[in-house]
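Removed from the display is one protein chain of the complex; every other protein chain stays in position.
Right, subunit A next:
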Amino acid sequence: MSSRRIFARPARFAAIAPYVWMVLFFLVPFAFVLKISLSQTAIAQPPYAPVFDLTAGWDALRGAFAALSADNFKLLVSDDIYVFAYMRSLTVAVTATALLLLIGYPIAYGMARLPKRWQAVAMVLVIVPFWTSFLIRIYAWINILQHDGLLNQILLALHLVSQPVVWLSTDTAMYIGIVYSYLPFMILPLYATLAKMEPALEEAAADLGAPPWQVFWLVIFPLSLPGVGAGVLLCFIPIVGEFVIPDLLAGSNALMIGQTLWLEFFTNKDWPVASAAAIVLLMVLLVPLLLYERLQKRQLEHGR
């Protein structure tokens, strides 16, 4: 009896905690951004108008609401810059995620088939880069990829090229940076699903006449789909909004939406347009997010 009362309160708190978290750290900031996105830019502090002034009374508030407009969103659609930025973000994210899956899957599979004690070692090796600052690692890549950097030195030493290749400020450099940075996020969920897959399933498939490639396509891959889904979304969503890597490694002729946001916000000081761009980005990302949630729900229902 008394024990039930002891446990009841923390349990109830634990149940509402995620909602409190969502309201405080997602919905409230989102409301702010949404409001800014509907207002107009102004040379002021903060740099947009109108601002709600609760002390000015009801009429002022109503006036402020009336001044809200969808102009910023219309601008986003009408101006090529934004459309191109969104398209580029999606293209980069799709390409990079595909590369990540192609590179991450064999690594995760290899890890899952290692002897148990080596799996732990491999896991640490995958996570180890996180112990160094992300920015430092990207700067290290600049070092490797620059004109007289390590990569060109090796290529020249091996006589694979006759003169240094331009790597920096190219899409190749950006993809290298993105794949390198996000690889653990692809490997870990894939590894988790592959490691708990019964090895006897592969043997059963082979026993029933499936050559190795069929074992993979008919058994291993379908069963690893939850991990593929998790890995793809964990990479795709942040890559769409990626700012640092394209800014440091890619050229400046095509911008991703994250870079455009930065420009609007800090260079143009146009908070409302930046906010509108952020809202649209969120809507674009909401689709894969909802897909991910449905996937998770299905997994829970299947109890594994």
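By our rule, a contact is a pair of C-beta atoms (placed from the backbone, for glycine too) under 8 Å apart; a residue touches a chain by one contact, two chains touch by 3 or more; residues count from 1.
In the analysis below, contacts and distances are computed from a predicted model.
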item	value
Complex member absent from the view - protein name from UniProt, among "Hsp70 family protein", "Acyl-CoA dehydrogenase family protein", "Dihydroxyacetone kinase, L subunit" or "Spermidine/putrescine import ATP-binding protein PotA"	"Spermidine/putrescine import ATP-binding protein PotA"
Residue among A:T91, A:Q214 or A:N268 that touches the chain left out of view	A:Q214
Contacting the left-out chain in the complete assembly, out of A:L102, A:I127, A:L201 or A:L289	A:L201
Residues from subunit A at the interface with the omitted partner, ascending	198, 200-201, 203-211, 214, 218-219, 222-223, 302-303
